[in-house]
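All protein chains but one are shown at their positions in the complex.
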Amino acid sequence: MINYLPILILFIIAVGFAVTNIGLSAILGPRRPTREKLTPYECGIEPVGTARERFSVKFYLIAMLFVVFDIEVIFLYPWAVVFKSLKLFGFIEMLTFIGIMLVCYFYIWKRGGLEWD
Amino acid sequence: MINASIMTFNILNILPILVLAGFGMIVLVTDVLSSRKWVNRNILAYISLIGIIIAAVLTRSSTGTTLFSFNESFVTDNYSLFFNFIFLLCAGLTILISHNYIKREDINYGEYYALILFSTIGMMLMASGADLLNIYIGLEVMSISIYILTGFKRSKLISNEASLKYFLLGAFATGFLLYGISLTYGTTGAINLKQIASFIAEKGGMSDPLMVIGMGLLIVGLGFKVASVPFHAWVPDVYEGAPTPVTAFMSVGPKAAGFAAFLRIFLTAFGSSHLEWQKIIYILAILTMTLGNVSALSQTNIKRMLAYSSIAHAGYLLIALVSANDMGVSATLFYVLAYIFMNIGAFAIIIVLSRKGDECIQINDYAGLGFKHPLLAIAMTLFMLSMAGVPPMAGFVGKFYIFSAAIKSGYIGLAIIAVINSVISVYYYLRITVIMYMKEPAREFVPLTISPLMVAAIVISVVGTLQLGIFPSKVMEIAQRSILMMR
Partner (left out) sequence: MEVYLFYIVATIAVCTGVYLIFEKNPVFSALYLIQTMVCIAVLYILLEAQFIAAVQMIVYAGAIMVLFLFVIMLLNLNIGQEKKDALPYQKIPAILIGIALFAVLCIVLKSKLLQGKQGEYTTAYINNVGNTKLLGNLLFTDYLLPFEITSVLLFVAAIGAIMLAKRKI
């Protein structure tokens, strides 16, 4: 457990830094809000409508496909760790798994799942 | 250090599963390449049928043995092989009845067949799983495929709604099941059914309340899959919204798979403490039968009626589980097989009568069918009589075996309630027959186009229903040899 001490320290520093800075600017900074200052981009183009637009379902599709292949990659890590002791058996095993996922990828590709139509 | 023990690795046992997975992928790849000249989308159904036949032959070749493989997590015995046959038959019949339907509805995608094959893999894994992990993964593969199939009519709102409903409720049910599995694992330290059984036997029953809660959650999860009351709320809407062949598939396949897992888990892992769970299942069985049959009485939509009827049939099958004897197991096998023939047959007739944009699913639409299309009406009558349990149909014999199993275990009250329920069910099944023959046609029947595949499906269903009803002994013998060997 002692190995995680640096992570804990880093975590505390990160949180402390953020809290200190936001807190200081909230306490010390002068505040004179005007209409212009409160727009999202003070020096940018005029906002058109609200930012609360509905997202397209296309984003969801990409995210879903990402999750599928993310999980595939996760399995590779423990496999790589034990690869030497499993020898050829483990290799064939992972080849089957990757092979099925490759067919899956081919299917997605040919179906146009990766296109932004 | 660990030595990587290359365990009891027997690829022959999972060969049917591998074949189905391979053919599922072949179907998909063929479909995505079908923009080319040399591929025709119409062959996809035949490719899938070939896959199913090969898997069935491979299944047949390994009967009569009990083999554990993959660290004792996968078992090939007569019980799982019988169920594998049931699943393959169900998938095959579904493909036969859907070929024309999905072309007509413009949903002729290779994914349709691939998902049917993949969900069959899941069902086979559920029937053969000897540990809770395999059963769970099989259940997930099966369920997710069927959620997608339910929403397969992408442009129809009712289909989308059904898919979403089924998915959300199904995900909750899976959560219950997983929680049950984890509590069971937490108390027994094992996911292997045999090890769980020996742990319980050592402790002399379910002394641990966590164990009891885990078992209860398992009942919830599996009860949802087999559509037992009070976990049935999704059934009518989902059955109505799904494409009709998918409704046929999911009213049989997942139910059979659910019961395969139910029997396997409760008779082997929790077998020694059956007095505890029998009480719960007893009440569930009565509720399921009664609510299914009573609600079916007032339906005007034939798909919803068959949905409630499928709930009622789940209730009859739960009786076999309550009896918890060898006869109950073989009766379940027989009944599920009979149910496939009569239920898919009935849905096949519904599909034949429907047209694009006009599902023709009101019961009154069937008025006068007996004069216009006598053969179809006779087939429909047969299926309805069989579901009602009128001799000499398959349904009667199945019910007879189940009720005898209950009586053999001393549940005479339950058997009487079941018989009363059967009598109630005769009303709504016969109503369709009466409407077909006694009422004037309310609408024009356009000339029907029946594809040869559909004819094959209906003929197989009719022959199956009559064969199991008139000569049940041969199949029953096989079923009796297929009782659980794990004890």
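In order of appearance the chains are A and B, and numbering begins at 1 in each one.
One rule holds in what follows: contacts are C-beta pairs under 8 Å (C-beta built on N, C-alpha and C of every residue); 3 or more make two chains touch, one makes a residue touch a chain.
Source: prediction; values computed, not measured.
A.B. asks: Which residue numbers on chain A touch the omitted chain?
C.D. replies: 1, 4, 52-61, 63-68, 70-72, 74-75, 77-79, 81-82, 85-86, 90, 93-94, 96-97, 100-101, 103-104, 107-108, 111-113, 117
A.B. asks: For chain B, which residues reach the chain that was dropped from this view?
C.D. replies: Given the touch definition above, chain B has residues 1-2, 4-7, 9, 14, 21, 25, 28, 70-71, 73-74, 109, 111, 114-115, 118, 121, 125, 133-134, 137-138, 140-141, 144-145, 147-148, 151-152, 154, 160, 163, 186-190, 199, 207-210, 213 touching the missing chain.
Just so it is clear, only the chains that are shown with their structure count from here on.
A.B. asks: How many angstrom between the C-alpha centroids of chain B and chain A?
C.D. replies: Taking the average C-alpha coordinate of chain A and of chain B, the gap between them is 40 Å.
A.B. asks: Under the definition above, what is the set of chain B residues touching chain A in their complex?
C.D. replies: 2-4, 6, 21, 25, 28-29, 32-33
A.B. asks: If you look only at chain A, which of its residues touch chain B in the complex?
C.D. replies: Counting only chain A, the residues touching chain B are 82, 85-86, 89-90, 100, 103, 106-107, 110-111.
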